[in-house]
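For this depiction, one protein chain was excluded, whereas all remaining protein chains were kept in their positions.
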Amino acid sequence: MTTIEPMPVVVPERRKPSLADGLRNGLPKLVLAPSFAIILVFVYGFILWTVYLSFTTSKMMPIYKWGGFDAYYRLWSQPNWYVAMQNLAIFGILYIGICIAIGLFIAILMDQRIRAEGVLRPIFLYPMALSFVVTGTAWKWFLNPGLGLENTMHNLGWESFKFDWLVNPKMAIYTVVIAGVWQASGFVMAMFLAGLRGIDGEIIKAAQIDGASTVSIYRRIIIPLLRPVFLSAFIVLAHMAIKSYDLVIALTGGGPGNATELPSTFMYSYTFTRNQMNVGSASAVMMLMGITAIIVPYLYSELREKNQ
Amino acid sequence: MSFLQIKNLRKKIGNVEVLKGIDIELEKGGFLVLVGPSGCGKSTLLNAIAGLLPLTSGDIVIDGQVVNDLHPSQRDIAMVFQSYALYPNMTVEENIAFALEMRGVAKEERAKAVAQVAKTLQIEHLLKRRPSQLSGGQRQRVAMGRALVRQPRVFLFDEPLSNLDAKLRVEVRAEIKALHQNTHATIVYVTHDQIEAMTLATKIVVLKEGMVQQVGTPAEIYNRPANLFVADFMGSPAMNMLKGKVTAGGGIALFGNGGVTVPMPPSISSALPAGKDVILGLRPEAITDDGLVDPTARAIAHVEAEVTMIEPTGSDTFVTGKIDGASFTARTRAEVVVELGQTFRFAFNLDKAVVFDPETGHRVV
């Protein structure tokens, strides 16, 4: 180690941080603050407000009188709510499952050095650009029992063909699934395609040299490597399924009867038309809890991975 | 009085102390190179000098002014970054003039300054291009131009050559050296490449784990390394480190059970008590074949050892010898006839030896 020379006697001039420095240091936070405040109040504050309402006796208007768990008790004793939950389960499972299956299938087909990829890709994806209301309107007409698909099949000579799902309380929920899959599966395809393109080509070459067939390369190597895409697709679709409102309203209006009731439509009608605001709030809280259970662990792991 | 002083500088990031009390001084016109392995804190130190990182404690003084609380733009420094950090949306001309523009320099004056710098660096033909249209070497030059145009008190270089290919690196290194010799600018330069440090510096600071290991001229650092770390880090191939014991006659017994005893020049042996365990450091160029022995050397020992590896570089050949499980590397003439597995007669020039204490790792003499 070297020895340090004795310090020179001259005292160096020293400058105190000025007000301008303080402003400069605070400016970034000042710029972010309004946005953060907005989120804090209108997202988190409002959520707390809704939670509070769910513990009151509010009917048509908010009443800030403590009602305890009464609203939740009433929510869970509504047959309607059970219909909504059951429909959400049917819709959610089929919607997510079929979207992923079709999306992956088309993505694999598209990944075979397809010449017209530039033409086909936008065709599978355009439904995602449409409003759910437009999608619902289009499919409502397309599946119209008198004039739609059924009529077309009759014209083609298949006289006995019957397709009345739209007005059949047992089957109506499946029409929501069909329209939903049509809208979102192209997007899932795009996610998988991006995942496939991200796989290191050398791995595939190595597998080919090892003698694996195309099918086993997909089954044993490529699809397992796509695990993160499966997860992302699941999260996105699950989140869309729980929030889905417009599609049902436009396609079936929640009917026939209450056959296609979903938690989102339940919440809306109990809050704004049936004047049971506390029950509506309680159902909104249930939806929030459902989404939180899916999203928070995912976001947490995503943000943490990023740091490493 | 020193132009740049760094006094007891400490920097904590989280709970980790990245800089543990750094003291450095640099005279005006000096070329200081901070060198060390990755994670040693050299870049952190440079960023602290630039004002891009707040200090935990200590002072940075430039030309008698404590700059700790000054914004980077007010420190009158310029920095050349590893990635060059050229603004992608501006032309070369605009890149070089940007700092002057921010300081409110009039347009004509800016143009004049840019023209002059462009001439110095011979980049006049590139002024209208954008960074994406430049080669690596050209970008590097523009980055230097951006620093030069300001005529700052101190230039900071953050590994500026690491993104260039090997040939270009040597060329630009020479240019930076020439630039320093012509302008007498004060420069602080960070690198992990010890050859860059040796060729450019007037003063080298070797850092490890946030602590200064040694400060000195390139010759001091190379010939008289303060400790095992510096000895090992500077020089390629690395210095040979041979375990040994001081004999009654003032020599050092090497290789296992003292198979070979090498004599020491009096300047060294006088400082060594007999029976002491030591580590003998000898650079590869101090172990040669007989034909390359320095005729002025006072202490030469010949050692016969088995050859375990031969690495010709063209200009000379590195030969690895082995005795009793201990290996060393010698630098021999290219013409020397050696064969793997054979015994070869090596000449040890012990005038060049440095001796370390194995316990502290510090140099004894």
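For clarity, chains are labelled A and B in written order, and residue numbers in each chain start from 1.
Throughout what follows, a residue touches a chain if its C-beta (ideal position, glycine included) is under 8 Å from a C-beta of that chain, and two chains touch if they have at least 3 such contacts.
Methods note: contacts and distances are computed from a predicted model.
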{"item": "Undisplayed chain, where the name is taken from the UniProt record, one of \"PadR family transcriptional regulator\", \"histidine kinase\", \"Carbohydrate ABC transporter permease\" or \"Cytochrome c oxidase accessory protein CcoG\"", "value": "\"Carbohydrate ABC transporter permease\""}
{"item": "Touching residue (missing chain; options A:Asn80, A:Thr175 or A:Thr271)", "value": "A:Thr271"}
{"item": "Among B:Asn8, B:Ser57, B:Ser83 or B:Asn223, the residue in touch with the chain that has been omitted", "value": "B:Ser83"}
{"item": "Per the touch definition above, residue among B:Ser73, B:Gln116, B:Ser236 or B:Thr360 touching the missing chain", "value": "B:Ser73"}
{"item": "Interface with the undisplayed chain - residues on subunit A", "value": "24, 27-29, 31-32, 34-36, 38-40, 42-47, 49-50, 53, 62, 106, 109-114, 116, 120, 122-142, 144, 147-149, 151-152, 155, 182, 186-187, 190-191, 194, 196-197, 199, 201, 204, 207-208, 213-214, 217-218, 222, 232-233, 235-236, 239, 242-243, 245-246, 249-250, 253, 263-264, 267-268, 271-272, 277, 280-281, 283-285, 287-288, 291, 295-296, 298-299, 302-303, 305-306"}
{"item": "Touch residues of subunit B, complete complex, unshown partner", "value": "47, 50-52, 71-73, 77-79, 81-83, 85, 87-89, 98-99, 102-103, 146"}
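Heads up, the rule we're going with is that only the chains that are shown with their structure count from here on.
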{"item": "Distance between the centres, which are taken as Cα means, of subunit B and subunit A, whole angstrom", "value": "55"}
{"item": "Interface residues, subunit A side, partner subunit B - complex", "value": "1-2, 4-5, 7-8, 10, 12-17, 21, 24"}
{"item": "Sites on subunit B touched by subunit A in the complex", "value": "1-2, 5, 7, 23, 25, 59, 61, 64-66, 68-71, 212-216, 226"}
